[in-house]
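In what follows, a single structure is set out as C-alpha cells and then discussed.
The complex appears here minus one protein chain, its other protein chains still in place.
== subunit A ==
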Amino acid sequence: MKVESKDKKNLAITACLLAGRLLIENGSNMERVNDTMRRMALSAQLQNFEAFTTMTAIVASAEHLPNAQVIDIHQRKLNLNKVAAVNSLSRQFAAHEIDVETLYAKLQKVDQQPQQTSDFVQCVAAGVLSWALTIVYTGNVHDSLFAAVIALVSYQVYLTLGKHSKARFVNEFCASLVIALLTVGFVRLHWAYDVNDIIIGCVMPLVPGVPLTNAARDLMSGDLISGTSRAVEATLTAIAIGCAIVFVLRYV
C-alpha cells in the first residue's frame, strides 16, 4: 500500500512516535524500540526516517517534515502486555494487514488499556513470590509464611502509594519501611525466628528486575545513554530499599 498524501505521512510519524513512547514507558529495551520504529517507518514508506531515543524523550524526523517531532515520556511503569501488543501491531502493519489509521487507533487503545490483573491478585502474587524465594534462598519454611503475609501487605502499600505520588523511589522506601517494621514486630513477638531471612524474601517483589535486565541489554547493544541511566535507576531503587531496612534495624 503506497502512502502518498501528506496527512497520511504525518499520521505515520505520529503512530511511530506513539509506538515508541508506549514501548519505552512500559519497560522495553532500546534496541526493540529503535527496531520497531524503523520497521514501522519502512512499512509506511517514509523516507530517511531518523529517531533519537532516550529514556525520557524521543525525537524523530522524516525527510518531508521541516521540523522534527518530539514526544516526552513522563512516567515509567511496567506492563509487558502492552509491549507485546505494540509488537504484534507492528508485525501486522509490516505484513500490510492493517493500514495507518487502524494502526494509530489501535495504538491509542493499547495506551488506555487498564492493568490486566487486579491489585489483589498482584498482592497475592507478591506474597507467593516471597514465600517461594524465602524457601529457596534460606530454607526456612516456618518464616516463609510470615514473609508471604508481610510481602502481601507491603506490596499493597506500594501499589496504593504508586497511585498517589509520582516520586518512584519514595514508594519503594515506604514499602521497605513497612516490611522492616512488620518483620521486627513479628520477631519481637517471638512468632517468627530470623529477621534476615524474612527480609531477604520479602524484598524480592520490589527488586528492580526490569531496569537491571534492560540496563545489561542496552549496554551490550551499544546504547550507552539509556544503559547508564537505567543502571542508575536500578541502583537508586536498591539504595532506597536498603536505606529503609537499615534505618529500621538500626533504630528499632
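Simple rule for what comes next: a contact is a pair of C-beta atoms (placed from the backbone, for glycine too) under 8 Å apart; a residue touches a chain by one contact, two chains touch by 3 or more; residues count from 1.
The rule we apply is simple: contacts and distances are computed from a predicted model.
From the set "Spore gernimation protein", "Septum site-determining protein MinD", "Threonine/Serine exporter ThrE domain-containing protein" or "Abc transporter, atp-binding protein", the protein name that UniProt assigns to the chain left out of the figure is "Threonine/Serine exporter ThrE domain-containing protein".
Considering the full assembly, A:Thr117 is the residue among A:Gln47, A:Thr117 or A:Ser165 that touches the omitted chain. Checked against the hidden chain, the listed residues A:Leu133, A:Ile150 or A:Leu177 yield one contact partner: A:Leu133. Between the chain not shown and the residues A:Val59, A:Leu78 or A:Ala94, the one that touches is A:Leu78. Within the complete assembly, residues 27-29, 32, 78-84, 87-88, 91, 115-117, 121-122, 125-126, 128-129, 132-133, 135-138, 196, 199-200, 203-205, 207, 209-210, 212-214, 216-217, 219-221, 238, 242, 245-246, 249-250 of subunit A touch the chain that is not shown.
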